[in-house]
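Here the complex is missing one protein chain, while the rest keep their positions.
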Amino acid sequence: MLPANRHSFSLPQPAHIVRIVRENYRTVTFTFDLSWPDAGPGQFLMAWLPGLDEKPFSLLHNDPLQISVAAVGRFSRQIQQLHSGEQVWLRGPLGHGFQSQPGPMIGIAGGYGVSPIHFLATWLRNRRERHVIIGARTARDLLFAERFRAAGVQVHLCTDDGSAGEMGVVTVPLNPLLAAMPDATIYACGPTPMLEALAAICREQHRGCQLSWERYMRCGFGVCGSCARREDGWLACQDGPVEIIPG
Amino acid sequence: MLPANRHSFSLPQPAHIVRIVRENYRTVTFTFDLSWPDAGPGQFLMAWLPGLDEKPFSLLHNDPLQISVAAVGRFSRQIQQLHSGEQVWLRGPLGHGFQSQPGPMIGIAGGYGVSPIHFLATWLRNRRERHVIIGARTARDLLFAERFRAAGVQVHLCTDDGSAGEMGVVTVPLNPLLAAMPDATIYACGPTPMLEALAAICREQHRGCQLSWERYMRCGFGVCGSCARREDGWLACQDGPVEIIPG
Amino acid sequence: MSLPTTCCDVLFPNPIVLASGILGTEAGLLTRVARAGAGGVTSKSASVRPRMGHPNPTVLDWGYGLINAVGLANPGLAAEVAILQEAKTMLKPLNVPLIASIFAETIDEFGRAAAIVSRAQPDLIEVNISCPNVGHELGHPFALDPENAAAVTKAVRNNSDLPIIVKLSPNVTDIVEIGLAAEAAGADAIAAINSVAGMVIDIHAARPILANREGGLSGPAIKPIALRAVYNLYEAVQIPIVGIGGVSSGRDALEMIMAGATLVGVGSAVRQRGVSALGEIATELAHLLDDLGYDSPVSAKGVAHVAR
Partner (left out) sequence: MSLPTTCCDVLFPNPIVLASGILGTEAGLLTRVARAGAGGVTSKSASVRPRMGHPNPTVLDWGYGLINAVGLANPGLAAEVAILQEAKTMLKPLNVPLIASIFAETIDEFGRAAAIVSRAQPDLIEVNISCPNVGHELGHPFALDPENAAAVTKAVRNNSDLPIIVKLSPNVTDIVEIGLAAEAAGADAIAAINSVAGMVIDIHAARPILANREGGLSGPAIKPIALRAVYNLYEAVQIPIVGIGGVSSGRDALEMIMAGATLVGVGSAVRQRGVSALGEIATELAHLLDDLGYDSPVSAKGVAHVAR
């Protein structure tokens, strides 16, 4: 018979919020009193608020654990009501994250997709060149530009309405970068249409890329099939969330 | 969730008989194609014959596994019907065995009690002095005398009827040994009355001893209470079978 | 060693089939499991109307197995038929049969579900009777009494010509009685077991962790419960049994076959071994059968039954 309480790491673990930082009008970063030193950029956790729901969030940092949450619905608004010292239950680390490639980094982040891209940029801090393209609808939606700069990353901004950075989607600043850095690896996280556009560009140019996809999740560990892609059964939670597409 | 098939060592493991040696008119030694290198003298196993029963037997050796079985009833007669190559299911090692003490060894064995005492004598092969007293009803019941001698152990025999060695029970040859070797440790295994007599002698002489008791067993791991001593709840399977009685 | 196994006149390349509700949501995923060596695949249970299911947490690993209360989330049978048709097409070149799982909340609806799902022409229909009977005053699952189980089986039988597997719940006083009722009502096979009712509680939150409070246990912890169910059913029913519950190795699969299973369902083992779990288990089973001198799974079927 096995020792008791083997379960502690698979079931949600209670964590206290130790710091709350407001990033913009709708995004908040939480720091917890828990560390997962083995977790890497692109991996995620499931955050449970008892009585409400459990939702996936990308790691912004592993040690201590950090996530950034954009208020868009019931869960994300509710978690933003919590104060320092209150508890959130965390399950993870889950999934397979980014695979660091030699050579320069081009990070592309849409919305709260900045979270795993920022983790990755700090992870690759010894790289010669690190660029990040941050896209958003409008200036007030842009996130983490200063954080990236403080971390020594070259930042390229773009907004749909041109209220900050270039006007247009992330492909606008991306194209010249791709041309200038033939050996750079593309790492991206953001809304599905953005990732689909990036996949198309990379396919066309025969360049590999690493894309972190979002799907509705239940188990988070490759059993329930909730997060499967129709065509090939690729599981966002277990095969991903980061898809490594060869060039 | 834990890896599959965690159970292999707790449930009975099939073992093939690789050698069968007849020791006397009713006792047979079996060697199996299984080894438990961590098992020591005084520990036991549960041997299962599917469809019949499961019974405890002391280890005669750990690597490869060996047991000696005296035909006294249904199970012990049935196991003696098996041939080389056939299977017996073994569960163990179980219990706590003898604790080797510095100084000379006096082993005392009644009947198939020779089995763990022989294992112990080989275990303590570097001791200055090793004596063993083997007791039996009559000459043809005596076991292992040659084996002990071959292992360099000084052998003292006694039988109830004097048909071999001294006439009388094991205490007859024991008393002079005790007097001659004040620093020797007494290790004994045999029928309950023999052990009770030894316990009384040792208590009287304020000498420590290690006695291996037999009780009816079910679980073999300290749960079911089948092997409990009435007075103090001492469990032969888990606290013993060897009881370490301080001097 | 020949693994191919026939059940209800359908040929399975090996007896290891994907259990319903695990990886069974999309055609591409069913096919992926088949490519990785499964002998058959079962789709996630679907009902006439779509269902959202319960909020999260719905599926957890509690250390000795999984617990789930997905709440039978599914896109509804109209959408499911499209998934099944796509899956059929993709599975055809692999010769891996497709089992379509259905459920409903009333007996009539079971009949309708059977009629709709039959349009996709799966190789077999599995009838999941472990969901609550909303037509019944107490809301008890149909699997919990023999009359309901028989009525559901008949309703499905009357609405489809495909072979029918009735999947039983272990959460009953006497699973054999339910199995016999399903057999008498026309089931072609029995699947046993569905998950075992249980609950996990978090002491810090001071509440059950699943949003639905209780859920179904699966994985290693329930294997002995499943073996007992299959063993006892095998002594009572004449129709084949799909043995499901806690199988995560070739050895487990062989135990299930020796208890009396014709096919062996595998679900939670995917947690430990990934999508290729089923193919690996089939390979392990083949090696074990060889080692033990059996020339096929069917030659080991039921051999653990000994005279009382």
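Which chain is which? They are A, B and C, in the order written, and residues in each are numbered from 1.
Following the convention adopted for this analysis, a contact is a pair of C-beta atoms (placed from the backbone, for glycine too) under 8 Å apart; a residue touches a chain by one contact, two chains touch by 3 or more.
All figures in this text were calculated on a predicted structure; none of them were measured in a lab.
Of the listed positions B:Trp48, B:Phe144, B:Tyr187 or B:Trp213, the one in contact with the omitted chain in the full complex is B:Trp48. Along chain B, the points of touch with the absent chain fall at residues 2, 5-8, 10-12, 14, 46, 48, 50-55, 87, 89, 91, 217-226, 228-235, 238. Panel shows chain C; residues 62-65, 67, 140, 144-145, 171-174, 196-201, 203-204, 206-208, 213-214, 217, 220-222, 224-225, 227-228, 231-232, 251, 254-255, 258-259, 288, 292, 300, 303-304, 306 of it touch the chain omitted from the view.
The working rule: only the chains that are shown with their structure count from here on.
Using the mean of the Cα atoms as each chain's centre, the chain most removed from chain C is B. Centroids of chain A and chain B (each the mean of its C-alpha atoms) stand 64 Å apart.
Taking each chain's centre as the average of its CA atoms, chain B and chain C sit 50 Å apart. Mean C-alpha positions place chain A and chain C at a centre distance of 36 Å.
Contacts with at least two other chains are made by residues 61, 63-64, 66, 268, 271 of chain C.
The set of chain A residues touching two or more other chains comprises 2, 6, 10.
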